[in-house]
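With one protein chain removed, the remaining protein chains of the complex are shown where they sit.
Moving on, here comes chain A:
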Amino acid sequence: MNGQSSQQQPKDGRHDDDAALTEFLASLMDYTPTIPDELVEHYLAKSGFQCPDVRLTRLVAVATQKFIADVATDALQQCKARQSAVIKDKRDKQQKDKRLILTMEDLSKALREYGVNVKHQEYFADSPSAGLDAASREE
């Protein structure tokens, strides 16, 4: 891959982008990502990635954090959409389900857009009526 491809760019807008990127990297020194540096370094070292610069470690941490936040936001939208769909159902049930909880079905729907296929494990009900509730809710 061409890591040096940027060096052949015209110099017109280069200075602004360069300055913005430098400023961004400098701001990462003061930024604390949710994923700790040590944890990120552990996973990076495990995969053969070597870089002594803590700013780049944090850049990776921020990229991961953004990805997870995007997935979680999509899952939250799925959750809200699912709950607004069943609003005509029973009142007490709606109250109970109003809590925003990350579930597997919302997550798998959200992840489908990111190229991750999450398959549920087969669920065998012990009684014929056990799985009906969830199945009717999905439709």
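Just so it is clear, contacts are C-beta pairs under 8 Å (C-beta built on N, C-alpha and C of every residue); 3 or more make two chains touch, one makes a residue touch a chain; residues count from 1.
In this section, contacts and distances are computed from a predicted model.
*Asks:* Would you mind picking the UniProt name of the chain not drawn here, from "Transcription initiation factor TFIID subunit", "Small ribosomal subunit protein uS7 domain-containing protein", "Conserved oligomeric Golgi complex subunit 4" or "3143_t:CDS:1"?
*Replies:* "Transcription initiation factor TFIID subunit"
*Asks:* Residues on chain A that touch the omitted chain in the whole complex?
*Replies:* 1-6, 9, 13-14, 17-18, 20-21, 24-25, 27-28, 31-32, 34-36, 38-54, 56, 59-60, 62-69, 71-73, 75-76, 79, 99-104, 106-107, 111, 113-116, 118
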